[in-house]
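To start, the structure under review is shown below, and the notes come after it.
Missing here is one protein chain; the remaining ones are kept as they sit in the complex.
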Amino acid sequence: MAEAKKSRSATNKAEVAVLGASGYTGAELVRLLLRHPKIAIKGLTADRRAGQPMAAVFPQFAGFDLPKLVKIEELDAGAVDLVFCALPHGTTQVVIKDLLEKTPDLKVVDLSADFRISDPAAYEKWYGHAHQAVELQKQAVYGLVEIYRDEIKPARLVANPGCFTTTSILAVVPLIEAGAINPDEIVIDSKTGMTGAGRAAKEAMLFSEVSEGLHAYGVAHHRHMAELDQEFSLAAKRAVTATFTPHLAPMNRGIYATHYVRAEGKTTVEQMHRVLGDFYKAEPFVQVLPLGEVPQSRHTRGSNHVQIGVIADRIAGRAIVISTLDNLVKGASGQAVQNMNLMLGFSETTALDQIAMFP
Amino acid sequence: MAEAKKSRSATNKAEVAVLGASGYTGAELVRLLLRHPKIAIKGLTADRRAGQPMAAVFPQFAGFDLPKLVKIEELDAGAVDLVFCALPHGTTQVVIKDLLEKTPDLKVVDLSADFRISDPAAYEKWYGHAHQAVELQKQAVYGLVEIYRDEIKPARLVANPGCFTTTSILAVVPLIEAGAINPDEIVIDSKTGMTGAGRAAKEAMLFSEVSEGLHAYGVAHHRHMAELDQEFSLAAKRAVTATFTPHLAPMNRGIYATHYVRAEGKTTVEQMHRVLGDFYKAEPFVQVLPLGEVPQSRHTRGSNHVQIGVIADRIAGRAIVISTLDNLVKGASGQAVQNMNLMLGFSETTALDQIAMFP
Amino acid sequence: MAEAKKSRSATNKAEVAVLGASGYTGAELVRLLLRHPKIAIKGLTADRRAGQPMAAVFPQFAGFDLPKLVKIEELDAGAVDLVFCALPHGTTQVVIKDLLEKTPDLKVVDLSADFRISDPAAYEKWYGHAHQAVELQKQAVYGLVEIYRDEIKPARLVANPGCFTTTSILAVVPLIEAGAINPDEIVIDSKTGMTGAGRAAKEAMLFSEVSEGLHAYGVAHHRHMAELDQEFSLAAKRAVTATFTPHLAPMNRGIYATHYVRAEGKTTVEQMHRVLGDFYKAEPFVQVLPLGEVPQSRHTRGSNHVQIGVIADRIAGRAIVISTLDNLVKGASGQAVQNMNLMLGFSETTALDQIAMFP
Partner (left out) sequence: MAEAKKSRSATNKAEVAVLGASGYTGAELVRLLLRHPKIAIKGLTADRRAGQPMAAVFPQFAGFDLPKLVKIEELDAGAVDLVFCALPHGTTQVVIKDLLEKTPDLKVVDLSADFRISDPAAYEKWYGHAHQAVELQKQAVYGLVEIYRDEIKPARLVANPGCFTTTSILAVVPLIEAGAINPDEIVIDSKTGMTGAGRAAKEAMLFSEVSEGLHAYGVAHHRHMAELDQEFSLAAKRAVTATFTPHLAPMNRGIYATHYVRAEGKTTVEQMHRVLGDFYKAEPFVQVLPLGEVPQSRHTRGSNHVQIGVIADRIAGRAIVISTLDNLVKGASGQAVQNMNLMLGFSETTALDQIAMFP
């Protein structure tokens, strides 16, 4: 380890590992990190595929110099500066607890849901079991950069937000905080592409099951509600609950969230639009479109960008706020790299400058 | 004409024509009518493709015996019993007015929007011009069979409802009528497949523009709102207005409408579910799923069926009602054939017994 | 059993069962058979889903009166006239052997590959194990109706051909038999939709793995080659071998086979076209397009139709013969019903009159 850290200073690059590199968010992390001028990928884990080259699991990496896939226990976490954890919910908390006990100066960006819910009771309610690393849970910072930038910089454990929640928090939290909308009257109709469901072999995710059609799922009980409740309530400074319905659409990438909101008092739609425009005016990754313009998910594909549109409803006092992003980038791995950039002291946008690929 | 009608009684088949047979709803009418044991297709019009065989425009009809495409003025409307009008909005009203003046005993099922709005002022507001066949507009019956079956049977002009409106009226009108939901608090988030946009060559409808992504359109001003307002208000017996946002999804067929409703008084979700179950219990084409079950658009593809699901929201007093159908069948041509069956005295389900094609 | 057969004569319907009803070919059989006026579905098996209603596995059947799914051993084969076997390759031969031993007067249409290869040595070579029902294998008739109609009628065991092989045999065998093409110079580039891969939960078949891209598979060793060799050699009256490469395309249904052939002697492309036109002129399901016209897979979707196009290459003496069909209909379940119609003495086209659904 000492030697590893020496070599690090030699190359002048920070060294990272990706746990769970055989899933889609893992591959997306590698895609982004390979183009990062200040990062070297030193470890990739994938239990079932251990021993194989990354190109056997994701052939687009043929020709790139990447470490072989190993099991987590084979990883020398002490030799890296930061670990991205792209493991399934539930098992992650134990893995990270172990890692941080053995290597206290390690930094972690966790892409699972395990450290997103700061209230242990809420966690237990939504995930069905007591949290197994409650002390760490308290330390974890919710990694939605545009809201918690200052807290993220010094953190050693950042909980990368969910894809649905990133999309909706960015659209709604500034409006709640500004008192522009009624926090008890929010209806969120969200649509996601298939990569949001991950790479596990399930009948319900086969091409022939999900192409050429659309359906809602997790209606009234999707776990991302726990995050929405937490962040909306923090913004409102009291407990608030939104209606949230996710849908699965026949496309690979993209979340498209349509928010039905109601003005607080006499707030106009122009004022709502201005609140969002002001909030994001210095943000590199969030674009608030001109009032009345409607975004499309495909125009953020492959990029870390978010597009937000505000449209007046024909019913007075109501507005439709639409936000969209790529669930694998700003909704997962791009935001994780953005968090890493802050945690390691790099420029926040490094390696995140890809422009959306349309068509 | 006299001779034609004689031959008709000889074959014991009613004779129909399709105006606008080169569009998707035209093709779908032909697909259904070719399997109708009591119907003979005697005329097909398509201005730009006049002179060509139908199989040149839709190669799936190669091998079937169909009349050549002709211009509308070449059609002998007197020789047929019923005309399906699948022409663009706006021009239709003049065409139908002419047809009915020349052939008063002709029956017409109009798939355009021209005769759906019974109030001339509302029509003018939404469509931007005065209606040019106001007398006929008064006679036209709104062809949503499950609501207006008795009025449709004797009608000579039936206005086939829009695809979005069929989907939402079936889900919501029984609840309004029963006083189960608050008609001022309805939010409709609807998603449609691409065939809903028709076959006109527009950049915005190219494969590469609309695949792999999702977007809202017509936000706060889509014309189907005029129909929703009319029918919801009739059900509520006072003027009501809903929030309605249509989205375009990368699939060919299917409308998937997610309705966010609020209970009137102490109505429970179980009661809402029972209202719908009772309303449709004898209907051959509408299935109300068990409480809590979520339908998928693909399970109605190609059929005249509608599936409706009712799910309790986690917020007390709110429910999510989801309805889905194939926009080209129950949302257009299937419903048109259903109307024709009633108008000509056939069994309502004739030629509409196809089962959804999944996958 | 005796009683069952009595009731049968009462309803005047033949009774059938589908083994393996939870897969795509099983669902497609049910879709077609539910509309067959002379058939009653008396049994549906699905081992893992036994006890569930069919609508739990395929929600498009909600509202239809169908028997519950049972395990194979629960099925009373003696009570039905014919069994469709839509089980995986390999296990099928034992299941059918048992069934026919117990119920010698049962008729079977087998959709697996188990009885397609009449030469036990060839079977063993391609499938890696000795055939376990060699006596039955000798009796089995290869169920490609347009070639073996007369042999199918009296058969008790029909081996329904593979989807790739049906597509290519229909395009090529008449040309070989007529001596119009050189049987040693056939190159077949075939493309299939995803339903051809079945409903098993495999990572490689997930939406995100197979959408938005294309690839060959089974290159130079796909098992359908065994069937092609058998049927091409029978047509040529000597052993012939073709080059065959299957590809997976991001669509649900359809096989599209492009055949590169060379004239035998001075045969012209016009003569090739005439050979095919003559061969199929009385066939209800095969359409030979005018010389030079190119078919599209989508125009056969959902129907039992095959479209064949013949185009002259710019290189003298070479031609491109393209055939296309729906792999779940004429490539599997439609052809199985066609076989059943012949075996039970019904009109061959009964319940197969659906027109292709496009778009």
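So that you can tell them apart, the chains are marked A, B and C in the order they are listed, and the count of residues begins at 1 in each.
The rule is simple: contacts are C-beta pairs under 8 Å (C-beta built on N, C-alpha and C of every residue); 3 or more make two chains touch, one makes a residue touch a chain.
As the structure is a computational prediction, the values presented were derived from the model and not from experiment.
Visitor: Looking at the full complex, which residue from B:A113, B:A133 or B:V210 touches the chain that isn't shown here?
Guide: The single option touching the absent chain is B:V210.
Visitor: Consider the whole complex, including the chain that is not shown, and state which of A:F61, A:F84, A:Y260 or A:F346 touches that chain.
Guide: A:F61
Visitor: Among C:L75, C:M251 or C:M272, which one is in touch with the chain left out?
Guide: Going through C:L75, C:M251 or C:M272 one by one, C:M251 is the residue touching the chain not shown.
Visitor: Kindly note down the residues of chain A that lie in touch with the hidden chain.
Guide: The missing chain touches chain A at positions 24, 27, 31, 34-35, 58-64, 195, 212, 252-253, 287, 289, 295-296, 299-303, 305, 307, 328, 353-359.
Visitor: Identify the residues of chain B touching the omitted chain, counting contacts across the whole complex.
Guide: That gives, for chain B, the contact residues 24, 194-195, 199-203, 205-212, 250, 252.
Visitor: Can you name the residues of chain C that touch the chain not displayed here?
Guide: Chain C touches the missing chain through residues 187, 189, 191, 208-209, 211-217, 219-221, 225, 241, 243, 245, 247, 249-254, 256, 258, 260, 294-299, 301, 311-315, 318, 320, 322, 358-359.
We take it that only the chains that are shown with their structure count from here on.
Visitor: Centre to centre, by mean C-alpha position, how many angstrom separate chain A and chain C?
Guide: 46
Visitor: Just curious, how far off is chain B from chain A if you go by their C-alpha centres, in Å?
Guide: That pair's centroid distance is 41 Å.
Visitor: Nearest whole angstrom, what separates the Cα centre of chain B from the Cα centre of chain C?
Guide: Taking the mean C-alpha position of each chain, the two centres sit 36 Å apart.
Visitor: Enumerate the residues of chain B that touch no fewer than two other chains.
Guide: 212, 252-253, 295-296, 299, 301, 358-359
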